[in-house]
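Every protein chain except one is present and positioned as in the full complex.
Letters A, B, C and D mark the chains in the order given here, with residues in each chain numbered from 1 onward.
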Amino acid sequence: MKHYLLLLLSTILVNNFVLVKFLGLCPFLGVSRRLDSALGMGLATTFVLTLASVSSYLLYQYLLVPFELEYLRTISFIVVIACVVQLTEILMHRFSPSLHRQLGLYLPLITTNCAVLGVALLNIQAAHGFVESIVFGIGTALGFSLVLLLFAALRERIDVADVPLPFQGASIGLITAGLMSMAFMGFIGLA
Amino acid sequence: MDKNIRTSFINGLWHNNQALVALLGLCPLLAVSNTVVNSLGLAIATTLTLVLSNGLIAYSRGFILAEIRLPLFVLMIAGIVTIIELMMNAWFYQLYKSLGIFIPLIVTNCAIIGRAEVFASKNPVLPSLLDGLVMGLGFSVALILLGALREVLSMGTLFSQAELLFGASAQHWQMNVFDDYSGVLLAALPPGAFIALGLLVALKNALDLLFSKK
Amino acid sequence: MQFPISSSPFTPRNNSISRVMLHVLYALLPVTAIHSYLFGYGLLIQLLLAVSTALVTESLCLLLRKRAIKPALYDLSAVLSAVLLALAIPSIAPWWVIVSGMVFAIGIGKQVYGGLGYNPFNPAMVGYVFLLISFPLQMSLWQESSNALSLSDSLAIIFANGSVLDGISGATLLDGVKTQLSTGLSLIDIKMLPVDERLNLIPFAYCVGGLWLLHKKIIQWQIPTALILGLCLPATLAYLIDSRQFSSPIFHLVSGATFCAAFFIATDPVTAATSNKGRWIYAGLIGCLIYIIRTWGGYPEGVAFAVLLANLAAPSIDIYTRSKIR
Amino acid sequence: MAAITQLKHFSGGLTLAAHKQPSNILDSGIPNELIYPLLQRADCYAQPIVKTGDAVLKGQLIAHAGSALSTPIHAASSGVIKEIAAHLIAHPSGLTDLCIVISTDGLDTALEPEPCIDYQSESISDLRTKIQQAGIVGLGGAVFPTAKKLAAPQKIDTLIINAAECEPYISCDESLILAHAEQLIQGVLILQYITQAEQCIIALEESMPQAFQALQKATQKEAIQLIRVPEIYPTGGEKQLIQVLTGKKIPAQSLPAEQGMLCQNIGTAYAVYQAIILGVPLTERIITVTGKGIQHSQNIQAKIGTPIKHLIAECQGYTNDVQRLIMGGSMMGIALSSDEIAVTKATNCILALSSEELAAQTQEMPCIRCGDCANVCPVELLPQQLYWYGRSQQLEQCLDYRLLDCIECGCCDIVCPSQIPLVQLFRAIKGEHTIKQQQTAQADLAKIRYQNRQTRFANAEQEKKDKAAKRQAAIDKMKAAAAAKKANKPD
Partner (left out) sequence: MLLLCLVFSLFALLLGFAAKHLQVQGEPLTEQIDALLPQTQCGQCNFPGCRPYAQAIVEGRAEINQCPPGGDATIAALADLLGRERVTLNAEFGEQKAAAVAFIIEQDCIGCVKCIPPCPVDAILGASKQMHTVIAAECTGCELCIAPCPVDCIIMRPAHTKPSQWQWQR
């Protein structure tokens, strides 16, 4: 149990996907303008990530490895992820149309969110087991959502700050992300 | 035609630079740009993918259903990346190792799917190939600049470990820009990557502002 | 007769940013004095370097933006950041350490966001963490308090790079505890480490300055209280559970920069949460994070990271703590 | 309700330098002109019932209350109506508006008053009507029609008479108490009779010992409780005073009457005494004329409608260093563009400020979120957040942070270390909110009218078509008939 907890903690804080591993930056910089859409994106990504992590694990272990098709992992993972995203989109459209309209543009982008594919690939690289894959997926997603939310709130404040012209927009976003990443380095050694 | 090529080059390298303006494909950009050599490796791989995928998609655009084009594009790109990955595995194993999962992650580089959707799916093969090349070059320039900046700042060197890419003869390519330099370690770490790119983007904006005033 | 019109109120104002900053600077005087008494001229040289770098950097940034320079310099916020950073780093660090840290703090930590009032992160802490991560070696060499350095020695160490005199540098107590714990010793053994009692004067001086600020109503009591509680509660709990493994709350309180953080850093209003409830959460979070990072993290002192992390959470705290009463 | 024994505090507030000089009351005499703006409050106009050239007497009605929230206007001296035209009015905008101007004749001939000895023999609603007809409004500054306030549907158990003159410089209520304690207590008793309140409290600041003694003397026989409240600005605010006295917080969008309490200004009580017992309408009031821009500070019994320059002359004119002319106190008053403007029922103070009493022109610095403003805010707002969102035009967020509850007391403004003109900003955002609401209402109206027009067109079109079809049918019928006839004819 302690092992899983540590894994969870380390993926959320210490090896945060966005701030330390540079995965999932597009939605991080794109959606995080407003707190409510960041929350929605976080939820959607959490769902997709967890599901994708598990299903890609299953696919890899029980389909690709037995048939020695490991080199096809990238393609097959992408397909799995695309399906999961599609499913999420349909569900969201059904249950929260307003959220769907706000995130409409970004939802399909989860497909190309490298965090999702990254989780699947890192699961293989780190030789995670089934439960570990789940925990890793959840941890990644939580870490992503946490950072997304904090960043969105920060950004609401920066948006009205007197930022010098050349720094406005993406630049200040990146620098802020850098300082966030610097702060997160305080967690080094925790787990 | 010449003028077209010229404008498309300017566009790809400056006005519509995928990394600095559109902010696409940042994940690998930030992750591998800690040295020039790593940057160069990924730059080549990404440019190659862009050219190939643009060409393939432009070629096949006639017989793809509009509704399912995106998944198909992604599949094609994934195929191309897999091929490149296998090639790198065979020929540049050390570099392949040090780039890690960022080679397969080229698939999810938004810049590639973006060009496929915006340009290649609407244009013939030849312009699409050119577009891929130009956009890839723009991305590469940003990547290498960032790599150089971070390498100089963090270690005071350039082209260290060039042998990973260029073979054993490149071992002495390393340049020491500063002697007796204690190195800003931060630049090599994730925060440094973010901040350096942020400053690079700001620099580009500032230059734009300066030009537009003149 | 004709008169100009404007909005009420029509009363002279007797408060200003520079007054606030000046009071905080006054409150830092005792610490500066004791520090210099214990360690010699090093700190004063660092202070000079820090303040001049801060002012030059700030002026340059404003010059580039074509903004008025004078009001920004006179508000003394840059000076305060400089003093805090100078107090935080080892006073025998080479000159380029404090200079680069200050440029980073003012440039990236403050001016990039538009200057005073807009920076989400505490500039001094941004500078400090930058230095901590970039120059781990220089940042870990502290001078022994037993021999205060003369002016010429200090100058030589700071400016003539590298000629550090033998025997004057050592690790801080927190550093020591961490290293010792990692080698398998328990706290009882570590207590045997020789400690200069006079070092306790420094937290005491911070405390005096802080209490004066409280008295002057420059800072509000919630933040220091919440921070100290946030640090001491988990520390006491852990200490009660296993006093061999975990340091006592008193130790946490007086060691490192706890009081400095509680009274001078966490209370920076620009980067803190803004409602009273928010301040409790914000400062409590800093306290907890300090404890967590000190106890389990890779860095011996967690104050700077804890403050930055809480800075980062402050906007969210503000959003989630706003009163909903209508 | 139990008698008040222990006072509470409202959050925030400030202790300000008082600058008060209560004095004997000087009678202002008759100015050459009296000017009465028709605009009463917010958007309520009175309806003039005189025309140019009419002769009027002192106390004569010259304008009806236009609506329920407006009040009638009476001439304060005898004379001739000079004109009904646009004049500068006492309004923060500095704009002109319609005013009735009377050229006085200096005789001060008054209408015969209708005194009333025993008010208790009259019905409460009659008394309220008399108060309404006498044009009495809240004299604390809000100018809400007193009769309307007294007609609260709720049961009132506590009547609070507000004599806590918390704003600096103003001492008109204190002077009034010193001069007319006996009479105003009668006014208080009338108010208590009208409201049927079991308990009556007069609250005044601790800094008025003489006024307290005068009231003590006057209330010896009555069951009126005198309470001295600490001198913290803005204790004189209705809801803040209630909180100090009872500890009850009145929510921003509700009235004290909903909690069984009613607040009246002490000046209003005196006006009620005059209206009911003496039978004279509200045409005069006490005004404090003060500030370092004035030669000789003085409380003046002034006719409402008197141009300010007349009062200034009574105080021996301006000093050399007069910078600003304010109507009201230094915290919440409005700056006037000219001393040609006339005093109104709301005018409790004319303040001529010298440069040393004004804020020095300083550079506005960025907000450092120090929260001093939140600490002094008497309604527990977070001005720093309001500022942040207001500056970036996020109206919704401002409303979420209860912008509309702001009472514009100015506390946050004067403690701000960054010298940000917060009150002005908040007023502006409120203005933007009002304009937005108006726009929405207008858009809704326009939408409906547009839709009606569209349907009307559609109907007309349809009608035309129907008619055409009918006509066609008729023609066809006729043709058919003709054809049939034709066909039949050969036979």
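Keep in mind that, in the parts below, a contact is a pair of C-beta atoms (placed from the backbone, for glycine too) under 8 Å apart; a residue touches a chain by one contact, two chains touch by 3 or more.
Note that the coordinates shown come from a computational prediction; the quantities given were computed from them, not determined experimentally.
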Of D:Q225, D:Q295 or D:Q424, the one touching the omitted chain in the full complex: D:Q424
Which of D:K20, D:K58, D:H74 or D:H91 contacts the chain that the document leaves out: D:H91
Touching the absent chain when the full complex is considered, from D:A85, D:L107 or D:A443: D:A443
For subunit D, the residues touching the chain missing from this view: 39, 42-43, 45, 89, 91-93, 95-97, 424-425, 427-428, 430-432, 434-435, 439, 442-447, 449-450, 452-454
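Here, only the chains that are shown with their structure count from here on.
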Pair joined by the larger number of C-beta contacts - A-B, B-C: A-B
Chain whose Cα centroid lies nearest the overall Cα centroid: C
Euclidean distance of C-alpha centroids - subunit B vs subunit C, Å: 40
Subunit B residues counted as touching two or more neighbouring chains: 186, 189, 191, 195
Contacts with 2+ other chains: residues of subunit A: 157, 162, 167, 172, 175, 178-179, 182, 185
Complex contacts: residues of subunit D adjacent to subunit C: 16, 92, 94, 168, 251-253, 309, 318, 322-326, 328, 330-339, 351, 353, 356-360, 362-363, 365-372, 374-375, 380, 382, 384-385, 400-402, 408, 410, 413-419, 421, 423-424, 427
Touching residues (chain side subunit A, partner subunit D) in the complex: 157, 159-160, 162
Subunit B-facing residues of subunit C, complex: 100, 108, 130, 133-138
